[in-house]
Each structure stands twice: as structure tokens, then as C-alpha cells.
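Complex shown without one protein chain; remaining protein chains in place.
Now for chain A:
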Amino acid sequence: MVSSHGGISTPMRIQRTTQEDRRFIIWSILPSLFAVVLVGGVPVLYTFILSLKNYQLIKPPGVFIGLGNYIDLLTNNPRYIHAILFTILFAVGAVVIEIVIGFLVASVLADEEVTSRYSSLIRTLILIPFVVAPVVVSYTYKTLIYDVTFGYLNYFLQLVHLPVFDLSQGIYSAPIGILVMEVILRTPFVTLILFAGISSIDASIFDAGAIDGVSWWKRMYLLTLPIIKPIIVVAFAFRFMDALKMFDEIYVITGGGPGYITENASIFAVRYGFEYFRMGYAAASAFIFLIVVLVLIMSFLKWSKFEEGMA
């Protein structure tokens, strides 16, 4: 082994240094590890224990029922299956749209001509929805934009004699309305990450492409995308996890309705836990969802060959 000083160290010295390093590493990470276990591990463990009980807040204490809640959720509760499917489909749809739009906007922002003139202004503008609390944005969309009686969207639609957009009617309006809001609200985050990635590409690569006469589309497809693929994967993974646990927007805009149409896994868990008081059942639903999320994220990272890309 080569020491940090570049010379060959004696075996004794290597061993002593390693032990010190190990001790230092252990003591350094111990507080963080303790915090992670306390705020992450303990709640997960508690949720799992709770999920094995028929525990109702209004009828304590809980009774141990093993995997009863899990079996009921997966075999006897189509509402839960719907919530899981809706959550995943919505998250995939929203994040794909955000990545596509975010990439295009980031590419424009990274263009030297735009950067030199308007980039700071555009970056400031796109950050506006990003810095406002999701609850505020959701309530604004519900009342001031989408509402048929008070909303601007329908005011303008009626002005040009188009049919109104009513969130509360049919099975498509509410998901579309929430999706549009989510894309507008979250795309800036993706844009910023991708902008940082594109900006970090060595300009000489594009210059070489330009000398070879590569078109804009080919430059994007053959140069930019492969180079920033790891960054896209990170952006997708972050946003996907975030979209899977979405709560505020749906809770404010539709409350999960009409009927059960926009009820996702988070709304389902909160409703069962705090409105039906079935904490054990809600905990089991959250735990299944946690496993689903882990499997999806791990599959995605494997599929995208993330680690190879990073290497």
C-alpha cells in the first residue's frame, strides 16, 4: 500500500494508522448514525410492530394479529391496490414529464447566448413556484385557477367559448389537474439539477461536434444526454421518491376524490390512521408501500446501470 506521502510504509505503521483511522471514522459517524437510527430506524421498527397489531386509537390496547393487516390489504382491499397503482402511475407520469421539460429548459439555459443575456432572470422566474409552500400553491390552484366559479382558467375558457375544466367531474379531470400543477411546481428543481450537469460539460466536446457538423438534436442525443445520464438518473430518483410520497397537493385539491379516483398511498394511510383510527392497518399499508418504493428505486437504479455510469 502506498501512504499518502507517496512512500512505501512499514507494515506496522500501516496497521497503526488504519486502527486510528478506523477509530476516528467510527467516532465521527457515531452521532450521525445515532441520529439516523433515532429518526429513521426506530419509527420504521415501531411502524412494523404496529402493523402486526389490530390497534385502533379509540380502542387501545392493540391485539397482535400477525400478518392479518397485510393479507387483508393485499387480498381484500381493492381500494388499497388502486391507491398503490395510482401513486406509481402518477409518479412515473409526473417525473417523466418533468425530466423532459426540465432537460429542454436546462439546455436552453445552458446555451451560451442565453446564459449571457437572460439566464439569471429566467432562473429567478422558474424558482418562484419552487420556493412557495406546496399547500399554498395547491390552494391557489384549487380556488383561483381551477375553480369553475372563481378560477381564472375557466374564466378564460368561457371567454373563448370552450367547455369548462371541472376538477370534480369525471375520472380524468382531477388527475390531470393535479398532474399539471405538480409539473409546474416541481420542474424547476429538475431544471436546476440538469442545468448544473449540462453546464459542467467541457465546451470543447461541443466544439468538436460543431466542427463535425452535428445538428442540435444529435448534439443533445449523442453528446449531452450520455454525458449527463448519471445526473438525470439522480434527478429522476429524487423526484420519483418525492412524487411517490405526495400528500399536500392531493389533500388540498381533491381530498382523494372524486370518489377514490385520486386517493394515493399517503392519503390512504392518513385516512385509515387518523379518520378511521385503524393505526395498525394504516401502518401495514405504509410498510407495504415502503417495500414497493424500495423495490422500484432499486430496480430503476439497476436498470439504469447507475453505478457503472458513476464509475
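The criterion applied here is as follows: contacts are C-beta pairs under 8 Å (C-beta built on N, C-alpha and C of every residue); 3 or more make two chains touch, one makes a residue touch a chain; residues count from 1.
In this text, contacts and distances are computed from a predicted model.
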Options "Putative ABC transporter-binding protein", "NADH-quinone oxidoreductase subunit A", "Sodium:solute symporter" or "Acyl carrier protein": UniProt name of the undisplayed chain: "Putative ABC transporter-binding protein"
Taking the full complex into account, find the residue in A:P43, A:G170 or A:P226 that is in contact with the omitted chain. A:G170
For the chain left off this view, which of A:P134, A:P175, A:G197 or A:G256 is in contact with it? A:G256
Touching residues on chain A - with respect to the absent chain: 57-60, 76, 142-143, 146-151, 154, 164, 166-171, 253-261, 271, 274-277
